[in-house]
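The complex is shown incomplete by one protein chain, all other protein chains being positioned as in the whole.
Naming follows writing order (A and B), and every chain is counted from residue 1.
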Amino acid sequence: MLRLLVSRILAAIPLMLMVATLVFFLAQLNPVDPAATIMGDDADLESLAEKRAELGIDRPLVVQYWDWLNSAVVGDLGTNWFNGEEITTELRDRIPVTLSMVFGSLIVALAIGSAFGVLAALKAGRWPDRTITVASSLGLAVPNFWIGLVLAYYVGVKLQWLPAIWPTTRPDSLARWVEALILPCVALGISASAAIARQARSSMIGVLQRDYVRTALAKGLPVRRVVSRHAIRNAAIPVVTLAGFQTSALIGGSIFVEFVFNVPGLGRFGVDAILRQNMPALLGFVIVTAAVVVVVNIVLDLSYAWLNPKVRPE
Amino acid sequence: MSEPLLDIDDVTIVFPGGRGALPWQKLPEVRAVQHVSLQIDAGDTLGLVGESGSGKTTLGRAVLRFLRPESGSIRLGDFDVTGFGRQVPTEYRKTVQVVFQDPVGSLNPSMVVGAIIAEPLRIHFGMDSSAARERAGELLEQVGLQRHHLDRYPHEFSGGQRQRIAVARALATEPDLLVLDEPVSALDVSTQSQVINLLERLQRETGAAYLLIAHDLAVVRHTCHRIAVMYHSRVVELGESDDICERPTHPYTELLLASIPDPDPAVQHVKSQRRRELAQGVAGASGRAPTGSCPFAERCPHVMDVCRESFPEPIPTATGGTVWCHLHTNGPMLGGRPVSELAAGSSMAEASAPAADG
Partner (left out) sequence: MSDALAGLGGSADAGALASPAPVPQESAAGATRSRFWARLLRNKVAMAGAIYLVLVVIAAIFAPLLTSHDETFATRFQDILFSPGEAGYVLGTDHVGRDILTRIFFGARYALIAGAEAVLVALVIGVPFGLAIGYFRGWADRIGMRFVEIVVAVPAVVMAMAIITGLGTGLTNAMLAIGLVFSMIITRLVRAEVFAAREEFYVDGARAAGASDRRVMWRHILPNVAPPLIVQTTLLFAQAVLAEAALSFLGIGADASQASWGRMLRDAELSIDRTIWPAIPPGIAIFLTVVAFNVFGDGLRDAFAREARGGRVGVGDVVPKERSAAAAPPRPPGSDDPLLSLRGLDIVFPKPGEGTDMTVVRDVNLDIGRGEVMALVGESGSGKTITGLSLMGLVPDPGQASAESIVLDGRELVGMDFNDLRWIRGREIGIIFQEPSAALNPAYTVGRQVAEPLRVHLGMSKREARERAIELFAEVGIPDPHKRIDAFPHQFSGGMAQRVMIAMALSCEPKLLIADEPTTALDVTVQGQMLDLVGELARSRGVSVLLITHDLGVVADLADRVAVMYAGEIVETGRLTDVFATPRHPYTEGLIAAIPRNEPRSGDLPTIPGVVPPPWEWPDRCHFADRCPYEAIECRRGPVDLRQLGASLTRCERSHELELRGVQHAAVVAIAGWEQPTGEGEPA
């Protein structure tokens, strides 16, 4: 297991490096001069040049890249062009917010999705299955930012049950933190639950037709045990794969949900960076997101090895 | 004596090992076929017999030039098959054709039968669609189907019929050699013999040579002039069909023969007795084929020290075949039984000289 972990971490390093490289050069395609964006339209040429030198963007691309990479490796992602803050610090404040939202929804989605998916598979073709199938295909189609708006309006503004937007001051207790998280998590988690339910249903149906399930029945095991011991564990393997994709999708989706609920997370940071051509901020945002996805995938790889002995290294 | 049609000379095929769990780890390579030499004369049938993992299918794929041997050469007529580059000459594709085991997977499910058979006609003879269709119809009739089957999809046919279609497609180019990879093993007994009879009739009609790859010695015996027995990457015995099946000289060949169950309970009683005497150790070839010893040594009831130290040189048998077994040079007494029991009617003493070019 340790070897597997080490190998996955080692494989992730070049991947992260390539992501950084790709994004760095992609972002350079834009002909807009960042200095002009910062200084405004009426800045004169001289001060623009000065600003460019200050930002270091008058140097050749390769030099800029090398510089950025050198400091990024030691955890320094540069300075925000607009407010002069350390990007690493800014991200550090925002990461816990986004991650608690993403993992909160993921865990709930896994629980709800798997339970309904398995139920649908066991009742395949009958009404519980049909209901779950319809609900999940509707759930997949709900735009999270829209359902977020609707929830914020009705539950937050009209009913006043839960905060409609993120508190302006940092929540001081766990209870308030959780309270603030509920609506964003619901908005974010609906499609993930639906996707997981669909996958759980179809992989469970597939597994129930496997020979080893027949063997388990032929041994005289009770159906409950056949399902819980012999089927579910094998059916979980594709669900784990999907959970990996869903983590990535949830991080993407969190951008919009954060926008709706005014959550001070990574997503708002990223959107700001794009709208203002804020290069160091954008790079930091992408790198951190990629790192989260990579770490999640490593964890999933390990759980694979637990679920499926075949992929365990000898 | 004219040149053989197909000449496989000292061919070794190696598959690179996969990657290990760690990125820099490389698993060792797999030697699927080692130092195999075989010949087929025009119009002849050679049976290549072995269990799973013996390398028989891999060798067939090398003849089809789907993969390239690590060393050795394959020559077919005027073609130097091992000398081909990335692009295999179209002429060669015309000369060699193939029929696979799986009657479901071997026909493109999205094409009608007519299009499947017409494809080689259009590629190799440049026929227009009506001419190709006409010829495809003839071919279908030749394999015992009807013209109106041209517009059906493969899934509308039974397994045996699909094999007939695969044979028709293969014969379309009028090949000199047909590689038959387990052509009947997926079929029911009653259908098997229909396809075998068809293949034999077509050989008489077209004069094509066959390389028949199979695991069932009884099936092979009925179809082939000569048989090569493979075990775990090596050919261990080669000879005339009747000799191999009645006077085997390699312990593995004998084990194979004893393992084919016979429907006569009395005969089967004798056979299973013999099988129990012969079968030793862990059954089935497993792991990687050894390079410097006899791969059968671990299972052989007659194993000697020398068997674990080197792979034997080819030795001619009394019946005109060849065997690769140390018993024939290092016999003659084993466990109190004379070697002659393994090779009845032969004279071992003469067989000590390696016969390189037979």
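One rule holds for everything that comes next: a contact is a pair of C-beta atoms (placed from the backbone, for glycine too) under 8 Å apart; a residue touches a chain by one contact, two chains touch by 3 or more.
Small disclaimer: the values here were computed from a predicted structure and weren't measured.
Across the whole complex, the hidden chain's contacts among the shown chains comprise A, B. For the chain left out of this panel, the touching residue among A:I38, A:L91, A:V263 or A:A290 is A:A290. Residues of chain A in touch with the missing chain: 15-16, 18-19, 22-23, 26-30, 32, 121-125, 137-138, 140-143, 145-147, 149-150, 152-154, 157, 202-223, 225-227, 230, 233-235, 237-238, 241, 248-249, 251-253, 255-256, 259-260, 270-271, 273-275, 277, 282, 285-286, 289-290, 293-294, 304, 307-311.
Where chain B meets the missing chain, the touching residues are 51-52, 64, 66, 90, 93-94, 96-98, 100-102, 104-111, 119-120, 123-124, 153-156, 158-161, 166, 169-170, 172-173, 188-194, 196-197, 200, 215-219, 221-222, 242, 245-248, 254-268, 270-272, 274-276, 279, 282-284, 286, 318, 332, 338-342, 344-350.
The criterion applied here is as follows: only the chains that are shown with their structure count from here on.
Rounded to whole angstrom, the centroid-to-centroid distance between chain A and chain B, based on C-alpha atoms, equals 54 Å.
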